[in-house]
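Yeah, one chain of the complex is gone here, protein chain that is, but the others are all in their spots.
Letters A, B, C and D mark the chains as written, and numbering starts fresh at 1 in each.
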Amino acid sequence: MPAATLHVNGLSSGYGRTVIVEDVSFSVPAGQRMAIIGRNGMGKTTLLSTLMGLTTHHAGTIAVEGAGVEKLSASRRAYAGLGYVPQTRDIFRTLTVEENLVSGLKGRAKTNLDEAYHLFPRLRERRRNLGWQLSGGEQQMLSTARALLGKPSVLLLDEPLEGLAPVICQELMAAFTELAKAGTTTILLVEQNLKTALAFAEEVLVMERGRIVWSGQSEALSSEPHLIDKFMGVAGVH
Amino acid sequence: MDTLLDIRNLKMNFGGLKVTDDVSLNLAKGSRTALIGPNGAGKTTLINLIAGAYRPTSGSISLMGQDVTGMKDTDRVRLGLIRSFQITRLFPDLTVIDHLAMAILQREGRSAGMFKSYHRMPEVLDEAMEALARLRLDPLANRVVAQIAYGQQRLLEIAIALVLKPKVLLLDEPAAGIPSSDMDRVVAALDNLPAELAVLLIDHDMDLVRRFAREVIVLSSGAVIFRGTPEQLGSDPRVRSAYLGEDA
Amino acid sequence: MVLFFNILSDAFVYGMVLFIISVGLSLAMGLMKVVNLAHGAFAMIGGYIASYITQDQGMSYTLAVAAAVVGAIIIAVPMERLLYRRIYGTSELTQVLMTIGITFVIIGVANFIFGPTLKTIPLPDELRQRVDLGFRTMSSNRVFIAFCGAAVAAGLWYVIEKTDFGIKLRAAVENEKIAGSLGIKTSVIFSVSFALATGLAAFGGVIGAELLPIEPYYALTYMVMLLVVVCVGGAGSIGGALAACLILGTVDTVARYLLPSYGAFFFYFAVIIIVLMFPNGLFGRKLNV
Amino acid sequence: MTALSQTRAIPATTRHGLRDLIGACAILAVGVGCFFLFPNNLSFLTIILSISLLVMSLDLVTGVSGVATLGHAFVYGAGAYAAGIASVNGVSDPLLLLLLGSLAGLLAGVVSGALILKGHGLSQLVISIALVQLASEGVNKASFVTGGSDGLAGLTIDPLFGIFEFDLWGRTAFWLALAVVLVVAVLLRILVRSPFGMMCRGIHQDRVRVRAMGASVYLTLLKMYAISGFVGGLGGALQAVATQVVGLDSVSFTTSAEALVMLIFGGTGHIFGALAGTFVFMWFEHSVSAASPFHWLILVGILLILVVLFAPKGIYGLVGRLFQHKEV
Partner (left out) sequence: DTIKVGVIGPMSGPYSLYGQNFQWGVQAYAQVNGKTADGHDVEFVFRDLPGVDPAKARALAQELVVRDGVQYLAGAYFTPNALAIAPLLQQGKVPFVVLNAATSSIVEQSPYILRTSFTMWQNTVPAAKVAIENGSKKAITIVSDYGPGVDAEAGFKKTYEEGGGELVETLRVPLSTTDFNPLVQRIKQSGADTVFAFFPAGAPTLGFMKSYIGNGLKEDGIKLISTGDLLTEPDLPALGDVAIGTQSTYHYSASHDSPENKAFMEALKAVGADPSKVTMAAVAAFDGAKLIYEMIDATDGEQDPQKAVDAVKGMSWESPRGPVTIDPDTRHITQNVYLREVAKEGDTYMNKEIRTFEAQPDWGLEGK
């Protein structure tokens, strides 16, 4: 499946009756890289997991390549092309590394596991270990690798760099950029490190209290320190 | 006694994997040391060994001159050896302030009290609120932890460690998941630590490491491959290739 | 010596019966993370169906076994959809409450339909022969039971450990949402595994009816036994369940031979000692740090 | 800073205090109400009250501290038999018997806790089952002191304070039981909120975190087990005093399992839930089994299923939810 477009319109969602994400609309063209930034607790994670179908959907539409998915179950959305790397990693703790990877294959042959091992050689070394035995960074790699094995056409990444060594971060961001440029996936990235986020993304959404308060080109944001100051509460990017 | 924590020739393996390979290090009073290294290098394991969650296969650990190699983890905590967790470990159904009150009461040896709730102990409440305020978590004081965002949980994890009044503090990636915008809270909290405290900090955020540490130790495949000041770090080729990458 | 083998072979068969009935529960508890106290009730349903088919309808034993398994599954699947689905991933305590409730209802209904007396399932002639084992003769039924136990163990081990189905099941149980986000159809997986566990229970209920007779309170009478065996073996581990059944079956049998009136003491002492030595079960899946 | 903590914390305290007060009043009101509405069911009500002590005691270890147990009748039986045996051997003061029973329960709590806490998760469950089975076999065997399977019947109990007789109408037993339950419930509420109780709740949720704060999980829980044993033993002794019989069923797996069912039914971790669960469940069982002696089991089963479907946090959770709606 090649990269797909993502259209979100009037989306509201939350946990049970509590509404967290309110009236969010945006769209990402196929193969685009978009970053979502915002302070702690502003609803970034909630937005991504709503797209994946893991929270309570209150209103609005989500369309992948034009097809509405907001009524579908998470597994149907996965087959519609969405892939998700959760912030808390959520690898299967009681499964081995290899079993974790197999669980993400979406029916593809097991020979494809090599893709994952190629990206993260560390995982190959640890493939017989149980999930809970992995180091923090290894768990993060596993979570990303597992999502990539499903060949998503829209990839939702929630702070995929947390806990990774700088050298791996660079490699991984390069790999993501590559995937998008090759037209394989559209990427939506939540990232805490502004520098990284702005360097990676073409477009940026800023979230505050569940709403999108700014959106535009990432250059526009980098070149306007007062905007960053306003939304993120720090002066400038160095 | 200037050396608070002294580790000699520590070794440990999981099955065939050497996770800790003859590591020696010491932390003196007031030291600010960063422990960095590639993923899976054995940093968290080292903290687990120091804190007493795992037993080393050989080597010794002493705390303030006392050999603690075989000592129970809880006793080490009582001696003032406190750690935080890389992957947060909190009580999902308790409130934010409950966590701090519990830590304070435990520190003071009052956690066995069976009658008076901490809500009726103004000194405990004040200290807890103050600790929260330092990390700007005070608006969340009465929220249940399961309902606060992940980044906020990370801050709480730090707050608990601080309130236990450590003498030696082991922080495992305290700043992961905290946005650049909020990093100042963490940095401020770390800056405000009592000067005589010895801190060992693991983090992959090199900005934080450079701002915080006076000494850096790099671990790779369980062994120490570098020890020096943050300034020397970028010029070491091994560290560059194993950890930092080229544009660091 | 002959006596020794006599007792050992009795113990072995007894262990195998326990195994066939309890392995489904081990699956449910270890893999699906459901403390299904109603497991014995499904074994009982199987027994009643088989008894009805053979006693009241006069049909063959083979047919009865098949009908019992299919019948139990037909009853179980809607229950899974309507009731069990609501308790996946909730606390064990909630599961205990729900499954005890289900057990009560099944017992009440069975009592209502079949009355409170014992039911038997007449064996076909082939299973009533005596087989010469060299040191003793044994009824062919018992040999058959031992054989079934071995077959079930091997088949299940393959499905759970070697197929993708097993991986998906374990993934779905550990984190249903995330498994869903990876494209795993959790609801199908759950239904199939639940049907499998129930089918095994029914199968065990029928072929073990000689040792654990079918009566309405079957489900409660053997609940403790089933729980104990599963936990001692380590929930979710087929090897563990097999080992636990054989060990505890032997302890129970030998103790009952040597010191009949203190039999239960030995059994439960053995249980406590084994559990203290292997807190995760004999071959339990190690779950957490 | 002081002002800040006070504005936030004081409502919480008063809220708890208020809940305790409401709870205590509710217990008293229900108790007194039952006395006048069902003056002829007093002996049944007394059994409910004594079982509710068992269920509250179970709540301490299971609901609050997260120790799975299906053998808690061990402490209940210890209390009942201690009181029963003492009474057969000439002790006939009711309050003394209650004290003896409680102490026996405490001892049983420490013994079973010491073993059960060695396991975790399912293995705890199994140890607890094995223990209660062993105890029950033991009591059966020791028939020279325990009466074996026939139990101890016809215990003689002196009048309470030398004035109030334990008569056929069971008024004395009822008031005694109500008073005991009231006091215990309030004390346990306080206990659960105390630093010690909070530590136990913490252990329930993440014991690694608790250890990292420097607290010993085993010792803390053992202490809780002792308290729980005391309360459970008190329940057993109360039943012995009130009914003047002690039977093997008081140390059975069945009683343990029923207690657990009633606890979950009521809602775990809040003490009042345990009380409400015992009361509603036993009352329901009693009424339907009188109305339909042959098929009540089905109705009870359906009730349990409905609770899980519509009130997954038990009766107490359901009531709590209703209150919250009003507050909003």
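Heads up, the rule we're going with is that a residue touches a chain if its C-beta (ideal position, glycine included) is under 8 Å from a C-beta of that chain, and two chains touch if they have at least 3 such contacts.
For clarity, every value in this text was computed on a predicted model and none was experimentally measured.
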> The chain left out here touches which displayed chains?
Replying inline: C, D
>> Tell me which of D:66, D:94 or D:151 is the one touching the absent chain.
In response: D:151
>> Going by the contact rule already stated, which one of D:231, D:246 or D:305 would touch the omitted chain in the full complex?
In response: D:246
>> In the whole complex, not just what's shown, which of C:33, C:119 or C:177 touches the removed chain?
In response: C:119
>> List every residue of chain C that touches the chain not included in the displayed model.
In response: 3, 6-7, 10-11, 14, 111, 115-120, 122, 139, 210-213, 215-217, 221, 252-254, 256-257, 260-261, 263-264
>> Take the complete complex as the reference. Which residues in chain D touch the chain that isn't displayed?
In response: 40-44, 46-47, 137, 140-141, 143, 148-151, 153-154, 167-170, 239, 243-250, 254, 289-290, 293-297
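Heads up, the rule we're going with is that only the chains that are shown with their structure count from here on.
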> Quick one: chain B and chain C, Cα centre-to-centre, how many Å?
Replying inline: 47
>> Give me the residue numbers in chain D that touch at least two other chains, ranges are fine.
In response: 208
> Which chain B residues sit where two or more other chains touch them?
Replying inline: 53
> Which chain D residues qualify as touching chain B in the complex?
Replying inline: 1-2, 4-6, 8-10, 12-13, 16, 190-191, 193-199, 201-202, 205-206, 208-209, 211-216, 220, 223
> Can you list the residues on chain C that touch chain D in the complex?
Replying inline: 29, 83, 86-87, 90, 92-94, 96-98, 100-109, 111-112, 224, 227-228, 230-232, 235, 261-262, 264-265, 268-269, 271-272, 275-276, 278-281, 287, 289
> Contact residues on chain C for chain A in the complex?
Replying inline: 164, 167-168, 170-171, 174-175, 177-186, 285-289
